[in-house]
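Only one protein chain is missing; all other protein chains are in place.
When the chains are written out, they are named A, B and C in that same order, and each has its own residue count from 1.
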Amino acid sequence: MIEDNVKTITLDSPDKPADEDTLLEVRGLRTEFRTTRGRVAAVRDVSFNIRRGQRLAIVGESGSGKSAMAMSIVGLIQPPGRVTGGEILLNGTDLRGMTDRELSAVRGSRISLVFQDPMSAFDPIRTIGAQLVESIRAHQPVSNRVARRQAADLLGEVGVANAANRLADYPHQYSGGMRQRVLIAMALANSPELVIADEPTTALDVTTQAQVLEMLDRLVTDRGAALMLITHNLGIVAGFCDSVKVMYAGQLIEESDSRALFASAAHPYSRELLKCVLRTDRRQEGLLSTIPGTLPDPTEAFQGCSFEPRCPLGKGNATCQSVEPSLHTVQGPQGIQLAKCHFAGQHELKENQ
Amino acid sequence: MVAVAAESPIAVSRRRIVKGDRVLVAALSGLAVIAVAVVVGPWLWHYDSNAVDLAAQLSPPSIDHPLGTDNLGRDLLARVLLGAQTSLGAGLVVVLAGAVLGSVTGLLAGALGGVVDSVLTWLTNSILCFPSIMLAMAVVMALKPGIPAVVIGLSIHSFPWYMRTIRGEVMRIAAQDFVKSTNAIGATQMRILFRHIFPHLVSTIVLQMAAVFGAAVLSLAAMGFLGMGAQPPTAELGAMITEGQQFFLTGQWWLVAFPGLVLLVAVTLTTIIADRARELLDPRGEYIVAD
Amino acid sequence: MIKMILKRFGLAAATILGASLFSFFLLRKLPGDPARLIGGDLADEQTIATLRQTMGLDQPFPLQFWNYLSSSLHGDLGFSYSTGQSVGTLVQTRLPATVELGMSGVFTAVVLATVFGAVAVYRKKRGADILLRAASSLAMGSPPFWLALVAILLLSVNLGIFPGPEGRLSPGIAPPPTFTGFYTLDALKSGQFGTFFDAVRHLILPAFTIAVGPFAFLSRLFRSQLRNTLREPFIVVARSRGLTRGSVFLHHAVPNSLLSLIAVTAMLVAEAMTGSVLVEKVFGWPGVGSLTVDAILQKDFSVVQGVILLSAALYVTVSFLADVVYSAVDPRIRAGVK
Partner (left out) sequence: MTRHKPPRGPIWHRTALGVTLVLFATAASACSNSGATGSAAASRPFTVNWAANITSLDPAFTCPGDENSFASNFYGRLVKLSTREISPGVTAAVPDPSKVEPDFATKWDVSDGGKTYTFTLQPGKKFANGDPLDAAAVKYSIERTVKMGACGATSLQLGLTKPALISSVEAPDPTTVVLRLTQAYPGILYSLAQSRGSIYDPKEIEANGGVQPNTPNQWLQSHTASSSGPYVLAEYVPGNHATLERNPNYYGTPALEPTVRVNFTTSVPTLQVQAQSGEADVTLGLPPQAVNNLSTQSCCKVVTAESPTPVTVSMNYQGPLTDNAKFREALTYAVPYSDIIKKVAYGYGDSYYGPVIPGMAGYNQALEPARSFDPGKAKQLLAESGVSSPTLDLMINPTTPGVSEIATLLQSAWQQIGVTVNIDAKPPADFTTLFNQGKYQSALLYENSIPIGAYELRKKLTCDSASNNQHICIPGTMPLLDQLNNTADPAAQQPIIDALVHKWLENSPTIILYRAQFTAVVRPNVKHFAYAPNFRLADWSR
């Protein structure tokens, strides 16, 4: 069923200029955290575009900077984090130049977020209805009654039975899956142009995951919104997104059409991720441990390729240790792929390299 | 989001102190100055705190008497120094007595459990239902007005907190593996308590002592103010404020102002130090409410 | 549920029993002879002996305690020799003054702590926060009786803004008819606005002095609670829904943080009696606090006993009420009750 949604698309290269179709354009985004041990870059020089209606997946291990990037886009990176460079253009307007009040008008209305943990995403002492109404009225000049009706409709739409009555319930009276649905309803309440979903199903059991994803898919399609799905589970991406960007240590290291990626990943890290999916294909917990090694210590300046210590291909290679790779274009079997790897697209190292 | 290698809180705090928490350093040095002045001052200052000199009755602050004199011509600086010694010293005794009493009962309740635990818990609950001054006043009434009775009353009121904390900690730690293994080797229970469990609690106890020291000093002064603490002619800050009260309103403001200011400064400094220390040692829970 | 309530009740009763046993024991260990105190200086031995008998002092200790308990339960708290009234009547006339003062004090503290705590955390510049922490440290360190004296000197004697230490009303003003015993409320109820303003004028300084300690405590607690709440995921979520920083702060962060103040505030209400002992003494406030001080100096032990019992009961009741309020306000607990 998901197959139907996958269209053939052309890959967005960062070099490709923004056109009318471009919804969000991120250029050279850099986010740093100030810690007791100095500055830590969580997002390092990330650039990409999202077109209207596009479904983009950002994939990477936890700690790779995916969430920091998402929060940076909407200006909600929490101290000690701070966006230190780059541009975030929504329909050509730079969000970084906006005041907090202007940004508030964008958040929840033109860009919405769906969060990972539905258990802690709600104010525990206010009713679901109140929180929904609050979201609606923050952006639409409607009366409380109208907003309430809209809220009930939304709840119905995300599959909450007896929606009108359940508005008066408190968050703890909803199950986890239901809360995630409400969270999605809330994100879509003001018909956003872009929905950023940060691991929206991680906390749910497998059956619910599928249902929620299906619903998200439907609602996004209905509203013609673009979707940026952040996940570490490549398995979800497969049938769901048009293109995939793989993130590692704060950088986008591979960008490709999702079909191309699954057919043949250009970056060794992507391949490792794919292997995990193929191997386990069940739950995510096992995933991380199956890539040997851990993320590099972000406080230490990199030299060379950040994936080098864990790379099955380039580990110990002199080039990899000393030169930071640039983004290489690879012509894969399914189209063009970009990978930040000296050996992009290669599956085996040639002797002389 | 970004993983920073875990570092022990103690190490963090050490580094922060070395790097210089300016407020903490300032407060510590302020308190050190007061402590030195209070301990050495009465001995160095050339006036005797009890030397009556009616010719100099109620002199305002001057070079000869930096803080002025009282209604009997006694040098106020000498009296304030001695008064602070009494107040702060007694505060220290309250805090120590509370900690010792609380530690012992807490260890007993936690280690022995059962009836001992129930009785001690009941007793402390009962004690905690009067405000500290009310309890101190009751003890004063049963014994006699004076610092000893007040110290006893305040110590009784302060020990339940230590007891509860330590009791809880003992029960928690006793359930942990390393204690179990020690037990298997055959160490006696008391040995386990004092060699293994107690050291874990020291920082908690010290923090609480620092936090309640100020309150103890203020309660002592309050009892002095009510005429139930230090008795004349003992110099004690609270009692001095009472003695000066009547003169305060007829223009001799220094009699009330200086003892009060010394109290204010000393207690504020200890409060700041206790706060900072707590934040440094326990960066997560910025504020722990004692029950 | 019923079992829970019963258990709580039992616990409360045990606590009060413990408190009264403790104080009874303490006070019966008095070196002085209560009969001698009551009999007066020139009373002869016959008088003293008669008194000892009527007061039951010749009975064994446990029996005395039992008698005391049973008469307390019947509402008879004994007779105050130093004022010539029954302790019950005394407390009845004195308690409203203390409660009015204590409540006003704690209420002031809560309002100030909430407002200042919120502002300090909300302001991005650290100045406000540093100011609050400095203010609360100072407040924590200031002796209330001293503060009261300074306030009287500056604001009432020098500037004449507030009345002097003369109790609840100006000398010429008659108290309003009693409904609650709170002069402010009673005056309003009976429409005596002059009396109302006078009562409020008299209440302000003592209430502020009482508020100082609780303010210090609450403002710190509220500040740290607020900072913790602001780190909760739902705050970021609310922001992501497009609520402004101020609106999230006001509608989500503050209410959630206030919850944590309930239990502590309740304890402070009970503790306000402590503060009031001193402040009542300074301001000439005719409350339970000054009654207690006088009773202790006069060794009027039935009064002290009565006040201790009262304060234990107050403490237990207030903590019970705090639980009730908490569960009424916090939907999570409310649901648990259902």
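In the analysis below, a residue touches a chain if its C-beta (ideal position, glycine included) is under 8 Å from a C-beta of that chain, and two chains touch if they have at least 3 such contacts.
Quick caveat, the model's predicted, so the values are computed rather than measured.
Asker: Quick one: jot down which shown chains the absent chain touches.
Answerer: B, C
Asker: Of the residues B:169, B:243 or B:279, I need the one that contacts the missing chain.
Answerer: Of all options in B:169, B:243 or B:279, contact with the hidden chain holds for B:243.
Asker: Just one of B:25, B:51, B:96 or B:119 touches the chain that is missing; which is it?
Answerer: Residue touching the chain left out of view: B:51.
Asker: Consider the whole complex, including the chain that is not shown, and state which of B:114, B:199 or B:251 touches that chain.
Answerer: Considering the complete complex, B:251 is the one touching the chain left out.
Asker: In terms of residues, what is the contact footprint of the unshown chain on subunit B?
Answerer: 50-62, 64, 67, 69, 71-72, 144-146, 227-228, 231-233, 243, 245-251, 253-254, 257-258, 261, 265
Asker: Against the chain that's been left off, what residues of subunit C make contact? List them.
Answerer: 31-33, 36-44, 46-47, 50-51, 54, 79-85, 90, 93, 149, 152-154, 156-160, 163-167, 170-173, 281-282, 284, 286, 290-291, 294, 296-300
Operating definition for what follows: only the chains that are shown with their structure count from here on.
Asker: Which parts of subunit C, given as residue numbers and ranges, touch two or more other chains?
Answerer: Subunit C, residues with two or more chain partners: not present.
Asker: Enumerate the contact residues on subunit C facing subunit B in the complex.
Answerer: 11, 14-19, 21-23, 26-27, 29-31, 133, 137-138, 140-146, 149-150, 153, 157, 220-221, 224-225, 227-228, 264, 270-271, 273-274, 277-278, 281, 292-293, 296-297, 299, 301, 304, 307-308, 311-312, 315-316
Asker: Quick check on the complex: what are the subunit A residues that touch subunit C?
Answerer: 71, 74, 76, 78, 100-101, 104-109, 112-113, 115, 117, 120-126, 131, 134-135, 138-139, 170, 172-173, 183, 186-187, 190
Asker: Write out the stretch or stretches of subunit B touching subunit C in their complex.
Answerer: 122-123, 125-134, 137-142, 144, 214, 218, 221-222, 225-228, 238, 241, 245, 248-249, 253, 256-257, 259-260, 263-272, 275, 286-287, 289
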